[in-house]
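Shown below is the structure under consideration.
Every protein chain of the complex appears in place save one, which is left out.
The letters A, B and C name the chains in turn, as written, and every chain counts its residues from 1.
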Amino acid sequence: MKHYSVFAVAREALRQHTGWDRAWAKAEPKKKYDVIIVGAGGHGLATAYYLGKNHGIRNVAILEKGWLGGGNTGRNTTIIRSNYLQDPSAAIYEKSRSLYETLSQDLNYNIMFSPRGVMMLAQTQHEIRGYQRTAHANGLQGVETAFIGPDKVKELCPIINISGPRYPVLGALWQPRGGTARHDAVAWGYARACSAMGMDIIQQCEVTGIRRDAGKVVGVDTTKGPIDCDKLALVTAGHIGVMANMAGFRLPVESLALQALVSEPIKPVMDVVVMANTVHGYMSQSDKGEMVIGGGTDGFNNYTQRGSFHHIEETVRALVETFPMISRLKMLRQWGGIVDMTGDRSPILSKTPVEGIFVNCGWGTGGFKAIPGSGWAMAELMAKGASPLTEEFSMWRFREGKFIDESVAAGVAH
Amino acid sequence: MPEATSALNGREASAGAITLRDAGLVGMITLRGNLASAKLKAAVKKAVGQAVPEVRRMAGGLEGGAGWMSPDELLLVTAHDKAAETVAALSAALKAEHHMAVNVSDARAVITLRGGHAAEVLAKLAPADLDPDLFPVGELRRTRLGQVAAAFWKSDEDTFHVICFRSVADYVFDLLEASAKAGPVGVF
Amino acid sequence: MLTLECPYCGVQADETELSPGGEAHLKRFGPGSDIDDFEGYLFMRENPKGVHFERWRHAYGCGKWFLAARDTATLEVFGTYPAQTTEPPQALREAISAKRPGWRWRDFA
Partner (left out) sequence: MSTRLAEGGRLIDRSQAVKFTFNGKHFKGFAGDTLASALLANDQMMVGRSFKYHRPRGVVAAGAEEPNALVNLGKGGTFEPNQRATTTEVFDGLAATSQNHWPSLEFDVGAINTYLARFLPAGFYYKMFIHPRPFWKYIYEPFIRQSAGLGKAPKDRDADTYEHFHAFVDVLVIGGGIAGLAAAREAGRAGARVMLIEQTADWGGRAVVDGVKLGGKDAGVWVKDTLQELETMPNVDLRRRTMGAGVYDHGYVLAYERLRDHVPEMDGPRHRLWRIRARRTITATGAIERPLSFAGNDVPGVLLASAVRDYLVNFGVSVGDRTVVVTNNDDAYRTALALHSHGLIVPAIVDARPQGGGELAAAAKAAGIRVANGMAVAVVKGGKRVTGVTLCLQAGEGAPLEEIACDCVAMSGGWSPVVHLWSHCGGKLSWDDDQAMFRPDAGRPPTGADGAPMVIAAGTANGHLATAGAVADGWAAGLAAAKAAGHAGKTGTAPKGEDAAAAAPLPVWLMPQGASYAKRSKAWLDFQNDVKVSDVQLAAQEGFESVEHAKRYTTLGMATDQGKLSNINGLATLSNALNVTIPQVGTTTFRPPYTPISMGAIAGVARDALFQPVRKTPIHDWHEANGADFEPVGQWRRPYAFPRKGESVHDAVMREVKNTRTNVGLLDASTLGKLVVTGPDAGRFLDMLYTNMISTLPVGKCRYGLMCNENGFLIDDGVVARIDEQTWLCHTTTGGAERIHGHMEDWLQCEWWDWKVYVANVTEQFAQIGVVGPKARDVLESLGGMDLSKEALPFMQWADGKIGEFDARVYRISFSGELSYEVAVPASQGRAFWDALLKAGEAHGIMPYGTECLHIMRAEKGFIMIGDETDGTVIPQDLNLGWAISKKKDDYLGKRAQERSHMTDPNRWKLVGLETLDGSVIPDGAYAIGDGVNANGQRNTQGRVTSTYFSPTLGKGIAMGLVLNGPDRMGEVIEFTKGKDVTVKARIVDQVFYDKAGEKQNA
């Protein structure tokens, strides 16, 4: 793997950039792997990366039916935060956030982690109490957050209207080391590092069946032929239900459309991420200058990657009220992704009824921020059979009502 | 009697050819029951002088009306000071049948919207087809106006009566007024 | 942006007049029931990519719940019907078969 640096770029510039290698190798499937991971999104690639890096498991294939990073990894609003209320959530999201801090260096790929700070606005008394609760919890969880007042909100984000007539801003939960990253780069950086470790990333390869023998996984059938494996990880987000179906078990998951949009680019005007949950909208400004805006989730099952327009309308309405200056900006593009929602809106990282099959799904609207932590934890679970980070995220927790419910504070699981 | 006021307390507005007016205190009764029952039909006739309406229709009007709200629900319209006794009469007449009659006069507000492009004022706010050819006089539609539930019926070519919950009467009036002020669209 | 016909009032209802209510034809399991059945009742959903049956309420209209048969991959609507039933009407099932031969959803086909 060619090392990336300013010097390498300068050297290549002098020879018309002819020396750059493929970022990841083109691979055809071998007959057998120790581990097959279905889904080359951020979570799948990160799982592979940490299997190799932390556990020395490198005979790994990552199968992708489309192009890597092309699902929710490449269509989210790139927010990274770990200010979650419940201990298990805070643990895995903070692990993730802390890995993001050094990910560019670890991968030798600039994923542009920008810890510009994330604030979640409190606009009702109830929200104030909810976020104060989260701040207290975060203090004990080792997550750096603080509840700040409206003046500080205005100072950090001058374009906000803190004295709106309907829902004045009463404060915010502030995580100074939250932020954003370049979503595609996260997938590409992991893919490049996996490939460098000798793993096979096989794109345009759809899994059509899961082969089992005596309750244990033995391989998968794909559009590129059968492939054997000892362990199998299903990491396909919105399509996890289809996978589980192939493997012969059910998951407490539903697939829904989630939407986002960007404005045309403007000069920098907002250096923090703002989430306004009472009015349902969140916004940040990308390095290109676009205002990146997250919308709501449809309430019905959908596999089309298209959502209903009224969510866009509701979100834009909320943000025009919160940031009046965006009224005269224009929506450049809107899109949708299919998210997998569990019964408690928290993810599943778990063994399954089939020996050797593991699932990593249910990240719902909040998966991007979790990519490194999810990969780290999943790799540990697969390599060692257990991980403290995944302990509470079992697929069987719903049976006894042992939820990890983040909606209990004023927070939402974006 | 203590002083009784409608939610909009007589509010009025006009914009171009459109006028908006609080219809004032209106007697309204939610009647739930078997709409096919002879007893119910007779009781409705007696109460407001109207037959049980067809689906999505308003029989009569502000002076005495029966509107189809759902397969087992009518909205009866009468004078405000008659509502309580009408409820009692209905309950007595339908004693033997499973039914519900509740006075909701004060839970609602009624706004009269009048003018050449009244349908357009509504079509700015409601996801309903208000084309005059397809929304005839006497049609009643329960739908959404902006962000709240509402119903309206068309009492003549240029007039709609809009019903909404009392608590959002100002919001609905403001919405209608803003839509009227923005002018005609030229569709209908 | 879906449009579903309300089987009660006949309105071609815009999605913004409706509220979605998840999977249809769930069988309730109460006290004393098996934990697997109860888990299935509360959490396990078909979530199919294809023919699906689901609940909707004409929330801004007549207030009634109804059921819809819809394809989650194309959003085609095969039909709507009143909620007071434990299974899809036969005529609807046949209509789906005409368009999606071999479809299966739980025990229905």
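Of note:
To be clear about the criterion, a contact is a pair of C-beta atoms (placed from the backbone, for glycine too) under 8 Å apart; a residue touches a chain by one contact, two chains touch by 3 or more.
Since we're looking at a predicted model, the values are computed, not measured.
Looking at the complete complex, one finds that the omitted chain is in touch with A, B, C.
Of the candidate positions A:V292, A:V316 or A:M395, contact with the hidden chain is made by A:V316. Check A:Y33, A:W188 or A:Y282 against the missing chain and you find that the one touching it is A:W188.
Although one chain is not displayed, its contacts with subunit A can still be listed: residues 4-6, 8-10, 12-13, 16-18, 20-26, 66-70, 74, 87-88, 90-91, 95, 101-102, 104-105, 108-116, 123-126, 128-137, 139-142, 159, 164-167, 179, 182, 184-185, 188-189, 203, 263-269, 278-279, 285, 287-289, 304, 306, 308-309, 312-313, 316-317, 319-321, 324-335, 388-389, 391, 399-403, 405, 407-409. On the side of subunit B, touch with the chain left out of the figure occurs at residues 1-7, 25, 30, 32-33, 72, 80, 98-100, 102-108, 120, 123-129, 131, 134, 146-148, 165-171, 174-175, 178-179, 182-183, 185-187.
Residue-level contact of subunit C with the missing chain is found at 1-3, 12, 14, 19, 21, 28-33, 35, 38, 41-42, 55, 57, 59, 63-65, 71, 74-77, 83-84, 99.
Here, only the chains that are shown with their structure count from here on.
Spacing of subunit A relative to subunit B, judged by their CA centroids, is 49 angstrom.
Touching subunit C in their complex are the following residues of subunit B: 55-56, 68-71, 73, 127-129, 141-144, 149. Interface residues of subunit C facing subunit A in the complex, by the touch rule stated above, are 1-2, 15-16, 19-20, 22, 35-36, 39-40, 42-45, 47-49, 52, 54, 70, 72-75. Within the complex, the subunit C residues that touch subunit B are 8-12, 14, 16-17, 59-64.
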